[in-house]
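As you look at this complex, bear in mind that one protein chain is not there, while each of the others sits in place.
First chain written, first letter: the chains are A, B and C, and each begins at residue 1.
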């Protein structure tokens, strides 16, 4: 995977977020403040514009630009979290990434989210989709799977992780203010992570 | 008609206003500010309390107390108008009133309303019910009618006058702000005057 | 009806108690529902009294204090106070230099203040002059109406005449200043929603979700016409252009521009409107000399706004800038 392939991934993520903007916002209205779709869409529109303006040449440069742009444009909780994830991915990325290399990079991103937001699995946050996705990638590559299978396993793991947030009572972010009333709804950030992984499956996975 | 008979009239007026308070308010909502029923009811509740506390001994004293109480308690446009009417009636009233004497007193009240509010017939105000009522009383007594017939004629004249306000475009009071939009609704003040005259028919008219 | 109230019959009394608790520097006569500046009567100063129906808060009680009103009378919701209140207020602020009554042009207010002035004259001999505020261009001033309503300009009259009185000017001059403000000011208002009078319990008029009322007053009366909802720039045009048609605002020292909230419209929207208003004024070559943005003369929980423009000159600007110390308007002290 080079910068071009990874750029395609992020463009597809942007497209999916735009397509699902209203759904993300509706989910955030139920247990948050109703802006997650708008936030992510604003950030990713800026990301696409930045990539159009000056296509980065290495994965590291790409992730850095994505992270900086998200931090500068999104705001809210998701801006620093996604932004930190991509900055950490930038620091961890080699010039070319194979499957396991990508998995390592994505785990660095996950660690960034944890470091910045101090949430644990089960707190009903984006981590509940991202962590299973990273684990699934690792497991798939460990068992010798190809990119297509690995990314589709990761995408499914993210989606399952997102489903698993439904019954949870939130312990981080705005949803935690609702206490018990936060149960019964999926987490918006976990939902946007499933889009990130679905985009990976249909771009990075397909390229394999 | 002595103070006792006239007191019965005003108590009945108070009762009718209380009964029709919501309707008066609804009429005033359509073309005014939605308080005519509340205003009149507040004033007449105070009038009844004042009459209970110290029953006036002469018509003049009665009308004065009613006028002062209305001025002190009603506010808005109807307070000074009804209040001035009763103060003028007080000044015009003899110790005992026969039918024509009452008609003269009521005309003094009408003149007071005109002096205070400077409205003309057809301006869509309480005058459009009060003036026909006074005219009808005069006409009835001039043609030798008894109290019952005269007061029922006056009550009908007031009601007809009130009906006649429906198509009018208001030229005084709040309804005038609406311009053409004030047409199609009866005037609230003309409506409360019909209650005043209906009360007269069932008390002063019945006593005859 | 959703309101932070107890029994609707107690709203005004409860609110006056709240006002008294929040502003110990004011005196509240609960029986007469009159709010008086703590140090009234001020010896040798013209006393300023206003008042009107409640539901327009902070008007009038929120403008009682040094540099503005000496007393305010609170009527029932949207109902003129009664003369007894105005008499009590007049007596409480009579410092020997006479009292100015600032009266919004509504039949009820006019007649009750008139009765009050007659009673004061008969009783006591305090010199009273009345000034009527009638700035609402939505209403035609003609034989066929009760004349223009007093709306936004009331706030400007109270501030500017209050400053003139504070300077120790005589009654006739303070009244002239008040009349000058009124004659140079024009307003126009718009409602996005009706308001709900507590005693009535439901909205005064029905307004569909896609309609608004242009040319409303401050008592929940429907406006002159109903139009589809429009963006702020078109709304600004609907409000500003009848004002500019009615009076030539060019050639002075600019205007005092006042964008007022009707009670349920948040400040962020008022600033959006203010931006549009200033752009229209700029297009018309009218500089903004001073501004006021906020809910100052409201209509209970109505959503909407009004625009008031006052053609300013040096005298009016100096009086506008003068110190004022009231709950709702404070500067220079």
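FYI, a residue touches a chain if its C-beta (ideal position, glycine included) is under 8 Å from a C-beta of that chain, and two chains touch if they have at least 3 such contacts.
Remember, it's a predicted structure, so these values are computed and weren't measured experimentally.
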| said: Could you tell me which displayed chains border the chain that was left out of the figure? | reply: A, C
| field | Omitted-chain contact residue, chosen from C:142, C:183, C:250 or C:291 | value | C:291
| Where the complex has a chain not shown, which of C:192, C:216, C:240 or C:310 is the residue touching it? | C:192
| task | Based on the whole complex, identify which of C:58, C:95, C:147 or C:252 touches the chain you can't see. | result | C:58
| So which bits of subunit C touch the chain we can't see? | 2-7, 11-12, 14-19, 21-23, 54-55, 57-58, 62, 192-193, 209, 212, 229, 231-233, 235, 263-276, 278, 288, 291-293, 295, 298, 300-301, 303-305, 330-333
| What residue numbers in subunit A mark contact with the hidden partner chain? | 25, 29, 32-35, 38-39, 42, 71-81, 83, 116-117, 169, 171-174, 176-179, 181
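Throughout what follows, only the chains that are shown with their structure count from here on.
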| field | Cα-centroid distance, subunit A relative to subunit C, in whole angstrom | value | 55
| Between subunit A and subunit B, what is the gap in Å from one C-alpha centre to the other? | 76
| request: Note the residues in subunit B that touch 2 or more other chains, in rising order. | output: none
